[in-house]
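Left out: one protein chain. Kept in place: all the others.
The chains carry the letters A, B and C, assigned in the order they are written, with residues numbered from 1 in each.
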Amino acid sequence: MAEGFVIHELIFDGVRSLADAALTGTPLESYAGSLAVITATMISCVAILGVFMLSMFVILWLERKVWARMMDRRGATMDWRSLWVGEQGVTAGEWWKMLPFGIGTPIGALNRWLNKVMGNESEHATVDRVGNRSWFGAWWALPGFIQNIADGMKFLTKEHMVPNRADKTIFELAPFLIVTSTVVIIGFMPFSAGLYAINPELSVLFAFAIFGIAPIGVFFAGWASNNKYTLLGGIRSAAQLTAYEIPLLITVLGVCVVTGTFNFVELGEFQHSSGSWNIFLMPLSAGLFLITMIAEVERIPFDMPEAEAELVEGWWTEYGGMRWGLLFAAEYMRVWAACIMFSVMFLGGWNAPLAGTFSAIPVFGALWSMPGVLWTLLKAWATFLIFVIARAALHRIRTDQILEFGWRYLLPLSMFQLAVAFVLRLKFFNAENIDSGAAGGSAWDGGTGFAWTIPLIITLVSLIVFTVYIKDVDKDPPGRPYHVYTTEPAGTHLAGKE
Amino acid sequence: MSDKATGASWMVSADQNESAAKAAVSAINSHFSKAGVVASVLKHSSGSKRSYVSIECPPEHWLALAKWLRFDNGVNHCSMITGIHHPDGGADKGWEVVAHLMRMPVKNQEPGVAHVMRGGELEGNDIPMEYEVGIILPPSTTPTVPSVQSVWVGADWNEKETWDLVGINFEGHKDMVRVLNPHDSPVGFHPLQKQHRLRYDGFNEMYDDAQGFGRKPIDADKVK
Amino acid sequence: MWITMGPQHPMTHGLWTLRVKIDGETVVDTEPELGYIHRGVEKICESRDFTQITPYCDRLCYASAMTWAHSYIYAAENLLEVEVPERAEYIRLIANEMQRIASHLMWLGAYTPDTGNLTVFVWCLRDREMFLDLMQELGGSRMHYNFPRVGGVKRDLPIGFADRARAKTKMFLERMQEYEMLLDESTIFLIRTQGVGYAKAEEMVNAGVTGPNVRAAGVNYDVRWAHPYSVYDEIDWEPSVEKQASIKGADCYDRYRVRMEEMRQSALMILDALDKIPGGADTHYSPGDEMILSKAPNRAPEGASGFHHFEDPRGESMFYLQGGGEGRGKSPYRMSIRSPMFITIPFVAKTMIGYKIADIPAIMGSFDPCIGETDR
Partner (left out) sequence: MARTFSRGPFNRWAKANADGYHNKIEPNMLDEKSIARAEGNIMNDVTAHEYTADREGSELFPTIWKPYTIMYPYERLEDLEPWLFEPGQYNGRIGVVWETCTACKLCIRICPNDCLHMSTKLRVDIMDLQDEDSEHGGLGGDLQVGGYAALPLEEVLAAHEVRNPVTAHTAPEPEYRFGEVISLSGKTATVRWNDSNKETIEYSENLLRGDEQIVSGMIDMGRCMFCGLCMEACDSTSFFMTNEYDGLSGYTREDLWFDASRTRVLISEQQEAVDEELALRAKKERAKRAKKAEKKSAKAKKAEA
């Protein structure tokens, strides 16, 4: 579909014209082009980072709220109202009056107005007396949203401690290795056809290559902390991330084979022009991608490296203060990057579903064809809910089980999915029907005129197989799975002498 | 209360309990009467007033009695072994070791089968029974009884605790260590002996020493 | 490599140390160390009279204060030869079963984080609160109730207690099925708990392990029917038992199931006792009334002794009291406590050998350790 406003081009053209206007006739004239490119790239990097970070606050908030609600409790209670409601009607102080030149006056006015519309009247007498700062406020006020900012402040103000006899250099290096390698991924994330920092031809390969750097930092952190728990956590995470990188990459390879490109933007566009999202073409691939991504970002049920039940906090144990905050932020940045990748690679990215049909409706259509970045974010947030539900519902898998699961189940499945992708691309893909118009093409009609023939068949078959597997019951349970027991008595165990 | 399916009572009736206690007492007396072991049927003095077997055993025969109870009489559970210090108990009673044993109708189960016992249907050695064995030791600085660690695994840590707190030696006990007191407690310090008063005994917490600095246990240097 | 789990460790559920010798991820040897919170309750109680001992026995276990206080009270009644009115016995039964449910909920809530899930933890504490509230109506406190007295109970069922107890118990019976939906249906929970931590019934009984851990291994032995001590013979209930999974014994999943079954049985016991209580559950007798409290002597002669086996949520607890202590028999000469967990923990430590590190919390938690009673 035609992207409404192509921010990337806007930035580049604007900067280029500015550079030409500014530098014509100066000795730098011959460098104007390269200077403009550099400047524009930096500007768009900042723009992308801003979009990424702001939208990441939403997933933190989503996790607090949804997870807490599934656990049948209230989530974080710090509310926007905390800024203006205090106990006994005494607020945090009229801090806006400290701002110079009276620029805080509108804040005060806003404060009084909010107190008027969202005050703390309550049916409980005691609640009314003290002014309930924990009150959720109006649902549209995103209660608990700024809790993350408060946490960040807390991390910033905490003391930074390095354990005695720790390898200080590596200990300090590891968080920044993890964070930087994560931030670089963002550069390749297209939020819409025109909103990205850089768009190399092989951006998928770049992104996943950089995605694989963080495990090294994890292992550094585990080793350098000079702690047995962190060492175990580092070893576990090295084993786990290795075991799940390979199925992940093969899955992504399958997607790239079907779409015929290694470029994120073309991935997104293809799903529109070919007429079907990849998740309908390759549901198994989508599932594999989600599972391996959960393992990559070390969340429950695959959070074995920081299993807090046996290893106190795994490889995070010795970190504190803002170093820990950086690791925390990096974890959620990886999660968020995974969600955006999923929405771009499987959910059509910035393309509105059924754009051709709905865009025809007069008013609703205009709303439907809103800027693609919003579609990308909505899909990514929806994807993140899957992560949250998994965290609330599932337990932690054991070391041997997680590796067995990765090598024995996920790797063959991803290989099978790759073969299926080849077959799809070679046999059923009809390149003539590619159409990047408003209605999209019908490249997967499989000869019939109906655009969704192949995706429909594949989806139905997968659903049937999945349902059969779920409903499969054996009344008399066989021997319980996953016995791990070494029959050797203590001390005579020979695997790896000490 | 009875089982809805079979109508058999879940509870061990008083008659079963009484007969089992009598049988156990007669068996013990017939085996150990020459050794000075005196067994008798006593009743709990409240509640459902069930009977239990009370045994007076000289320390030298304790191990033999324990083995016989365990392997011939099905007393498969050592509930508690505790010791008591009688500093003014007279010439022949300086220490006392009390062992509480239980006979449980517990068998190893094959998988997949729930062994549902109904108390009203149990007979013979299957009827649960409580044993209380009292061992009187003469006054001495090294009270000693044979260890039954080899008979009941459960007696292991009971004896550890009894030695740790009361200071009764169990000869034949392997790796006797302190379990509740700090490992670096002074040798011979066993807090449940009667010469040790409570810490801060007669100490006016509130007015003498508020924060508790400079407090010394009044039995700091007292050992057995 | 030896790693020291505890005394401050998520696995320990308290304050003790498990030194583990690992070989890669496999546990090769273990070595428990106890005594971090040894308060010397037995020594303290030698200078307290029989009424004053009850609050100390409450504090033996912070998860099941009510049952521990009752365990002491029954032994003290054996020593002092006190008869208890039947209504008081019913009230004690209701209180004990509520405490059993609360303790098992605390166990389940502490066990699921060991296997990596926090949802059930919050759910369990939410529902445990209902029963803590009910017992707060009885005892006046939220955790340490000081409810039983020698010869009866401190207070009769308050007005409206019966209705609240019925409604909350039934709400709990419904919500137990939510737990079972979330746990029994979760394949990850099954593979974490099944096939690990095998223990045989006879070995456990020989090693001193009792209670639900033995009942999980296919034997429904229970002090409540083997040595009946309250009005359990007038209540409709069935001793819970779980079929053990393997020839090697019962695994963590069996122990989880048997505790769920015990909770259900206890809830049904509460409902039944509220119907059968003499005098009616809605009448309220003033404190000290002979319906709920009988006269009791406050002195025990020298040489007299009393003991009582009691079914604690964690197994068979026992108090052994010998009379004739300080104040001409006002206080026991010797009070000795049999703590089920004190005997169980060394057994469990040896049970863990051969499994993975990740199994240590799963196995340890499935035996429901409580260090307050372990260290006394």
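Going forward, a residue touches a chain if its C-beta (ideal position, glycine included) is under 8 Å from a C-beta of that chain, and two chains touch if they have at least 3 such contacts.
On a predicted model such as this, the values are computed, not experimentally measured, just so you know.
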Among C:38, C:166 or C:276, the residue in touch with the chain that has been omitted: C:166
Which of B:14, B:41, B:116 or B:136 contacts the chain that the document leaves out: B:116
Touching residue (missing chain; options C:48, C:215 or C:309): C:48
Option touching the unshown chain, where C:190, C:209 or C:250 are the choices: C:190
Chain C residues touching the omitted chain (full complex): 48, 51-56, 58-59, 126-127, 129-130, 133, 136-137, 139-141, 144, 146, 154-155, 158, 160, 164, 166-168, 170-171, 173-174, 177, 180-181, 184-185, 187, 190-191, 194, 238, 241, 261, 264, 267-268, 271, 287
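What we mean here is this: only the chains that are shown with their structure count from here on.
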Per Cα centroids, the chain farthest from chain B: A
Highest-count interface - the chain pair sharing the most C-beta contacts: B-C
Rounded Å distance between chain A and chain B, as computed from the means of their C-alpha atoms: 61
Distance between the centres, which are taken as Cα means, of chain C and chain B, whole angstrom: 21
Gap in Å, rounded to a whole number, between the CA centres of chain C and chain A: 45
Per-residue multi-chain contacts in chain C, two or more chains: 245-246
Multi-partner residues of chain A (at least 2 other chains): none
Chain C to chain A touching residues, read off their complex: 1, 3, 5, 9-11, 21, 23-26, 28-29, 112-119, 121-123, 126, 182, 186, 188-192, 194-196, 198, 245-246, 251, 253, 353-361
Sites on chain B touched by chain C in the complex: 1, 3, 9-12, 44-48, 50, 76-80, 82, 84, 98, 100, 102, 104-117, 119, 128, 130, 132, 152-158, 161, 165, 178-182, 191-192, 196, 198, 201
Touch list for chain C against partner chain B, complex: 34-35, 38, 40, 42-44, 46-47, 74, 77-84, 200-203, 205-210, 214, 217-221, 225-230, 232-239, 241-247, 305-309, 316, 318, 320, 322, 333-334, 336, 338, 342-343, 346-347, 375-376
